[in-house]
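One protein chain omitted, others in place.
The block that comes next holds chain A.
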Amino acid sequence: MLFSRRSDEYFPRRLLGFYEEICFFRLSRVFRPNFFPGLKFTSLLEKNFSPMPASRKSPIYYWFAGAFAAFIIFHFVGLLAPVEKSARVTLRPFLKLFSSLNGSLRQTFSPAELENNPTDKIKQLEEKIQGLIVENARLRALEQENNVLREHLSFFSNRAYRPIFANVIAFGENFVAPESDQIYFLDRGAKDGLRPGLVVLDSRGAVAGKILAVKDDIARVCFPTSPQCQFAAAGEGSTGTIGLAQGQLGLVTAVNFIPPGVALKTGDIIMTSGLEPGIPRGLVIGRINRLTSSSNDVWQGAEIDPLSDFNQLTIASVILP
C-alpha cells in the first residue's frame, strides 16, 4: 500500500487546504470586501470559506448609481433640457473668456510668431492680398450674376441673406483627437435659426466652415480642411458647379470630380457654386495650390488652400437663407 490509512485520509484535505491558501492569498487581495468602498464583492470562495468579516454596507453608492441612471433617462425623456440649458448659460461667460484667451495664445504660439523675424509685414501684406482676392472674387461673382440677369431679363431673383454673428467658444472636441482638430463651436444655435448645412464665414467673408450639428444655443462647425466638410464648388469663370470641395487630413481642401473640360490653373479662386440649399454662390473657399489630375484620370482634381485662417477665427458669421 502506497499510503497508510491515515495519510490517505489526510492527503486530499491537505491539498484542499493548500489550494484554499493559494486562492485566498491571490483572490482575497483582489476581491476583498471593501475593495470598492461600500460595494460588497463576495466570491464563491469567500462566501464559503473566508474568515474575513462581512463589509459594512454603505448605501451611498446605490443611491448614487440610481440617481445617475435617472439622470441619463431624464435626458432622453427631455426633462433635463432646462438644466442643460442653464448649465450652458452658466458656462458661457467662462467659455467666452477662455476662448479669447485661447485665441491670443494660439496667435502667440503660431509658427509665424515663433520665428520672430520680419515676417510680420509679409503676413500683413498677405492678409491684405487675401482680402483683396475675396473682394475681387465677390465683385466678379456679382458681375457674372449681373450678366446672367441681363441675359435673362425675365428672371428676377431677390436673394436676401441675413448674417448672424457668433463667437467661437471652443476649438476641437475634447479627447476626440485627431479627427476633431478642425471642429469648432459657435455660441449660437437652433433658437437663432441655425441649422446643419449652413455656411460660416470669417471676418473677411471667406468660407470658414459649415455647420454640422446644432443644439438650442450652440453649433458644431467643421473647418473647410476637415474631412467632414463638403461644399459644391465653382471656379472663377464657370457658371455651374465644377466639383466637390472636401477637406483632407485637416491640412488642405481638395476639389474632386472636376469634369475634364473645365480649364483650371494654379492660383485660381474656388468658390461656392450655390448648388446646395442655403449656401449662396460666390463665397470664396480658397485658392488652387496644386492640380492633382493625371492624363489617365477621368476627373480632374485640385488642392486648394483655404483663405480663412483657422488660428485667427474668433468671431464668425453664419449666412441664413
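As a working rule, a residue touches a chain if its C-beta (ideal position, glycine included) is under 8 Å from a C-beta of that chain, and two chains touch if they have at least 3 such contacts; residues count from 1.
Basically, contacts and distances are computed from a predicted model.
The subunit not displayed here is recorded in UniProt as "Rod shape-determining protein MreD", chosen from "Molybdenum transport system permease", "Rod shape-determining protein MreD", "Circadian clock protein kinase KaiC" or "Amino acid/amide ABC transporter membrane protein 1, HAAT family". Within the complete assembly, A:Ala213 is the residue of A:Ala213, A:Ala232 or A:Leu320 that touches the hidden chain. Looking at A:Glu127, A:Glu173, A:Glu276 or A:Glu303, the residue that reaches the missing chain in the full complex is A:Glu173. Seen from chain A, the chain kept out of the figure touches residues 35-37, 60, 64, 68, 71-72, 75-76, 84, 87-88, 90-91, 94-99, 101-102, 105-106, 109, 169-177, 181, 184-185, 212-213, 215, 218, 220, 311.
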